[in-house]
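Only one protein chain is missing; all other protein chains are in place.
The chains carry the letters A, B and C, assigned in the order they are written, with residues numbered from 1 in each.
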Amino acid sequence: MYSEIFKDHLTHPRNAGELADPSVVVEESNPICGDRLRLALRVCEGRIEEARFLAYGCPPTLVCGSIITEMIAGLSVQDAARLTRQDLLDKLGGLPSRKMHAAALAIETLRLALERLRGD
Amino acid sequence: MYSEIFKDHLTHPRNAGELADPSVVVEESNPICGDRLRLALRVCEGRIEEARFLAYGCPPTLVCGSIITEMIAGLSVQDAARLTRQDLLDKLGGLPSRKMHAAALAIETLRLALERLRGD
Amino acid sequence: MKRRVYLDHSATTPIDPRVVEAMLPYLTEKFGNPSSVHLFGQEARAAVDRARQLVAELIGAQPQELIFVSSGTEANNLAIRGIAERAAPYGRHIITSAIEHPSVRGVCQALEQRGWEVTRLPVGEDGLVRVEDVRAAIRPDTVLITIMLANNEIGTIQPIAEISHLVREERQRGHRHLWFHTDAVQAAGRMAINVAELGCDLLSLSGHKLYAPKGIGALYVRRGVQLAPQMLGGHQERDRRAGTEAVPLIVAFGKAAELARQELDARIERMRALRDRFERGVAERITDVVFNGHRERRLPHLSNISFRYIEGEGLLINLDLQGIAVSTGSACSSGTLEPSPVIRALGRDEELARGAVRFSLGKDTSEEDIDYVLEVLPQAVESLRRISPLYHR
Partner (left out) sequence: MKRRVYLDHSATTPIDPRVVEAMLPYLTEKFGNPSSVHLFGQEARAAVDRARQLVAELIGAQPQELIFVSSGTEANNLAIRGIAERAAPYGRHIITSAIEHPSVRGVCQALEQRGWEVTRLPVGEDGLVRVEDVRAAIRPDTVLITIMLANNEIGTIQPIAEISHLVREERQRGHRHLWFHTDAVQAAGRMAINVAELGCDLLSLSGHKLYAPKGIGALYVRRGVQLAPQMLGGHQERDRRAGTEAVPLIVAFGKAAELARQELDARIERMRALRDRFERGVAERITDVVFNGHRERRLPHLSNISFRYIEGEGLLINLDLQGIAVSTGSACSSGTLEPSPVIRALGRDEELARGAVRFSLGKDTSEEDIDYVLEVLPQAVESLRRISPLYHR
C-alpha cells in the first residue's frame, strides 16, 4: 500500500522537532480531517538553512512533513516557493486518492511560512 | 436416504408382472401425483395364492408395490384386509413424510382389490 | 468397490486439485482480512485483486466490473433485485423465460407479489427462446430482461447477443431505462463467454460449476450500470456487497477461471465427443427415448433424455446403486413433486417430463466411464419398464 520511501520516513522521520532560533514557525490544520503540520524554518540570506516539522494525523501527513523538510533544506526561498504538490507526491511515491489532501496540507503550510517570512 | 430393504426391492422387485389367471385386477392412480399401481391376485379358498404388481412413479411407489405383494402372498383374505399403512412402512424401513402417500396408494389399491373380490 | 461414475456436473463439479493447491495457502498462513491495513491484510487484498483479474479475463470483463458473492443464486438475486430497486421509478415490468433457474424464477415471482408484472416467454420444442417473442414483449415500462445464457437441465444456449442487439435498438429509440441480465452459471467453463460480444449489462457466475468450491460466485455489472446493493453495512466490493471477503474461495475461483480459460477448447472438444458417443449408444440400445433440447445450440457436456414408461427418480436410484450419479431436473428444485417445468415447457407430455434424466459430463469424464454407463443403463431402464403398467398397456 505504501512505498518503501514512505515507510522509511514514517519510521525514521527526518528533521522532526523544533528550532531554537527559527526565522518563522507556522502550524496549519487540515480542514477536512483535522490533521496538523507545524513547520519551523531558519532562513539566512534568502536560503533555507534548516527546516523542522511536527505533525499529527495519519501516516501521509507525518511523512509529508518529514519529506518536505528534507526537500527544502538548502533551497533558496524562491525555489522552495516553486515546489508543487506533485513534486512532493513524486518524491514519496504517490498517495491513495483519499489521502491526497495530506500533500496539499504540507504545500499549503510551506507556502504560508514563506509568505510570513516575506511579510516580516 | 432409503433403507437397505428399500434399495433391494427397487433393484430386485418381487412379483412384478401380470397373472395368467387372476381372480382380480385393479389399477389405482394417486390423485396427488399421478403415480400408478396395478395389483393382480389369484385367490383360492379364501387365501391369496399369488400376487403380482406393476407400478409407475417414484421409487417409494415401486417399492410399495413389490413389498405389498410379498406381504400378502399366502395370507388369508381376512388377514390381508387387516394390513395397515403402518405395517407396510415398518416393513420397508420408513418413508420421508412427503412420500407417505405412496404407502397410502398401495394399501388403498389392496383394499379395493379385496372389495372387488368380495363383490364378485 | 465398484466403479463410481459421476455424471452430474451440472449440479456441481469436483474441485480441481490445482485449485485446491492454489487456495491452500489462504487456508493456512495467509489468513488476513483484506480490509486490514497491515501486512496480513494487504497480502489478502492482493490475492483478491489477482483473482478478480482472472475471473474477469474468463468473460472478457474489467476486474472492477465484478462483484464477488456467495453463489450463483446470490448473483441472480443481486442482479434482479438490485436493478429492480433502482429502476422501479421508470417501470415495473420484467421479461424472462419459462425455463430459468429457480433462483431467477423465485426472485421474479417475489417481485410479482409486490406488484411487478412479469412476462415469461415460452420456448419452442427445441428449448430456445425466439428473439421475435422478446421484441414483441418489450413495453415502455419494461426495465429488465433476464434470460439465461444456457439452461441447466437441457443445456440449450439462448440467443443472448441477438437479444442485446434488440435492447440496444430500443435504447436508441429512447427507451433508456432497460437493462439486460443473463444467468451464465451453467454456461461458464463450457462455452466461450465474452461480455462485449454478448452485450449484456449483467451476468451471473458460480464457482462450483467450474471446479472451484461451493460458496463463491460473481456478478458482472457493466461499468456505468447502477445497482442497489442487497448486502448492506460494509465497504467491501466497492460498497456493492458488504461482508468480509471469502479470500480462500475467491482465490480458488480465480484459479478455476484461469484454468477454464486456458483449457476451454480442449474441455469442450473432449466432453462433446464423449457426450455424442453416449447419445449414439443410448439411441442404439434403448427404444422409446426422446432427446430433449436443440441438437446443436446446446452445451457440450449435457444430455437430457426422457425414457418413456418410467419415472426418472427410480432410474436415478437404480443407477446410483450401481455407482452412477445422474439427476432428474435441477438438483436445486428437487424435493418437489412437480415434474420438471423445463421439460414441460418444451411441450412434452407429463410422462416424458417425469421420465427425463440429465447426464452431465465433466472435463475428466473418460471413455470407460461412458462405456460403463452404456452397459448399465439399458438394463436399468428395462428392469423399470418391466414393472411399469404403462409399458404393459
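Rule of thumb we're sticking to: a contact is a pair of C-beta atoms (placed from the backbone, for glycine too) under 8 Å apart; a residue touches a chain by one contact, two chains touch by 3 or more.
Since we're looking at a predicted model, the values are computed, not measured.
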Absent-chain contact - pick from C:110, C:131, C:273 or C:374: C:110
Omitted-chain contact residue, chosen from C:244, C:262 or C:379: C:244
On subunit C, residues whose C-beta touches the chain left out of the figure: 6, 8, 11-15, 17, 20, 23, 27-29, 31-33, 35-41, 69-74, 76-77, 101-107, 110, 206, 208, 213-216, 230-236, 242-249, 313, 316-317, 319-320, 325-328, 331-336
Residue ranges of subunit A at the interface with the undisplayed chain: 2, 7, 10-11, 13, 16-18, 27, 32-38, 53-59, 62, 65-66, 98
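Please note the rule applied: only the chains that are shown with their structure count from here on.
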Greatest separation from subunit C - chain, by CA centre: A
CA centroid of subunit A to CA centroid of subunit B, Å: 92
Geometric centre distance via CA averages, subunit C-subunit B, whole Å: 41
Multi-chain contact sites of subunit C, meaning residues that touch two or more partners: none
